[in-house]
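These notes concern the structure reproduced below.
Some chains omitted; the rest stay in position.
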Amino acid sequence: MASPKRRLQGLVAATITPMTEHGEINFSVIGQYVDYLVEEQGVKNIFVNGTTGEGLSLSISERCRVAEEWVTRGRNKLDQIVIHVGALSLKESQELAQHAAKIGADGIAVIAPFFLKPWNKDILVNFLKEVAAAAPALPFYYYHIPALTGVKIRAEELLDGIQEKIPTFQGLKFSDTDLLDFGQCVDQNRQRQFAFLFGVDEQLLSALVMGATGAVGSTYNYLGKKTNQMLEAFERKDFSSALNYQFCIQRFINFVVKLGFGVSQTKAVMTLVSGIPMGPPRLPLQKASREFTDHAEAKLKSLDFLSFTDLKDGNLEACS
Amino acid sequence: MASPKRRLQGLVAATITPMTEHGEINFSVIGQYVDYLVEEQGVKNIFVNGTTGEGLSLSISERCRVAEEWVTRGRNKLDQIVIHVGALSLKESQELAQHAAKIGADGIAVIAPFFLKPWNKDILVNFLKEVAAAAPALPFYYYHIPALTGVKIRAEELLDGIQEKIPTFQGLKFSDTDLLDFGQCVDQNRQRQFAFLFGVDEQLLSALVMGATGAVGSTYNYLGKKTNQMLEAFERKDFSSALNYQFCIQRFINFVVKLGFGVSQTKAVMTLVSGIPMGPPRLPLQKASREFTDHAEAKLKSLDFLSFTDLKDGNLEACS
């Protein structure tokens, strides 16, 4: 059975996998990265080897080494470390789950297999169950992202009776804008202590009002502090402030989305904001263009999102 | 110029077009329908000849007669009557706009043309502008529903500088779950008195927190009262009550969505709840199955959504 853990809540940063200019993993900066998240962004939970971490672009052995490094560096500093162990191959997913348990991770998460796809809810649950069974002591999270996987099974249906199949089930990362599905996940599982982690950063506020207990996303690497301010405003029912924070965050995301925003660009933005070199992505991705980086930097400054700027005064657009 | 109208706000019912068993329009019940909305549901605004009203399945002359009947019956009872005048043919759309002005409607709304599609924002605005120009005294609303039209132009980009092109522009019906786009529509147009009407009923609460000023939808025909209670709870910052109301509404929609829920089924549900015969839809739609109606009725009862039931006491699922 899963160790009785506090429910995962608040912000969870989907970690970037730092790389060298040659596309090799740059383990050396992960310690610094941990400190940055905790000290500068106030983020104490991480989601490792997910989409943002290029988890599926890494080899199995690389995924293990990355997970291990985060667990080692995060010990006594981070609150919870969830390792994404989803893979197209069930056997490899199980291998990753066993490894996560061995190194002392706090939980595992799995995405629906997305090449050959499960036909229905039961088959998907069976797949997830086989992975969860490989790490029977770890809390299990389902990573729901239908737009990327093409698996249209509704999360609300998946959760129906899931604890009988997967006793370690403790929540989901819901990366979709269907808040009927999300809302019903919350509504129908109130008695259970599941974590309902929303994964669409640019509209987190809309999920908080629908019962989200936390959030997993890439922007919390560099906008964690701002987002925490939004969470606090929401907690104290100061909705106009919460909305102002959300709009500020949206202005940035809305801007970069139009330039083309993905993992490559996230690496560039994180490097800009944190000063920690994230490096380029690995193929099939390509380094963000210089043009993107310049535009993003200008926007970050105009929004006062770079701690080292003091454009705040008299900056109409500034969001601090 | 547009007559200085109060901003359209609160709930707007997307009206059903009542039909006889032979698929002819049943004008005779529209007066009763108006009274039902006002007295039983507390809904005083309507959106006529939209998707729910099978507007595009009617002939142009039928659309005119339906609009006229609603305006006649709604006079001194309803607050605002918006006529959807969108059509694939610009000329027909203009004809409908002129007619709406002639009969004294309070506004017109237009969907993006969706067979031959505008390539970009400017072409779409030009199309909308030509329609708006046919009714220069009426407030103009854009009906944004990308999933149905296939027109992916973001609303936030469309609104950028729209008043220079369409001086009568007064808001939009936003029928999509992209709350980044919706949020930025609100954020970037705060100074303007636009109506930001959300069109995804099952997650209205998530749009209210993002700045929605009202809502247009089919469920407000029979769940208007419940939804008004949600709006009131939200107004007084009683979020847990607002969420309870939203969840109740979601339970119903979530249930019928799984059975297949569209205009046909909406007609059946409205007949059940209001007691006013809405009749079958017209081809290419088909009457909802008896099976659907039975299941829907049972669910409505279990949720205590049928005023004539008193299942409330001891009904755990009841939502009143």
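The chains carry the letters A and B, assigned in the order they are written, with residues numbered from 1 in each.
Quick note on the criterion: contacts are C-beta pairs under 8 Å (C-beta built on N, C-alpha and C of every residue); 3 or more make two chains touch, one makes a residue touch a chain.
All values reported here derive from a predicted model rather than from experimental measurement.
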With 2 copies placed, total copies in this complex: 4
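We adopt the following convention: only the chains that are shown with their structure count from here on.
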Subunit A onto subunit B, rotation angle from CA fit, given as a multiple of 5 degrees: 180
Between subunit A and subunit B, centroid-to-centroid distance (C-alpha), Å: 36
Contacting residues of subunit B [partner subunit A, same complex]: 156, 177-180, 183-184, 186-187, 202-203, 205-211, 237, 239, 242-243, 246-247, 250-251, 253-254, 257
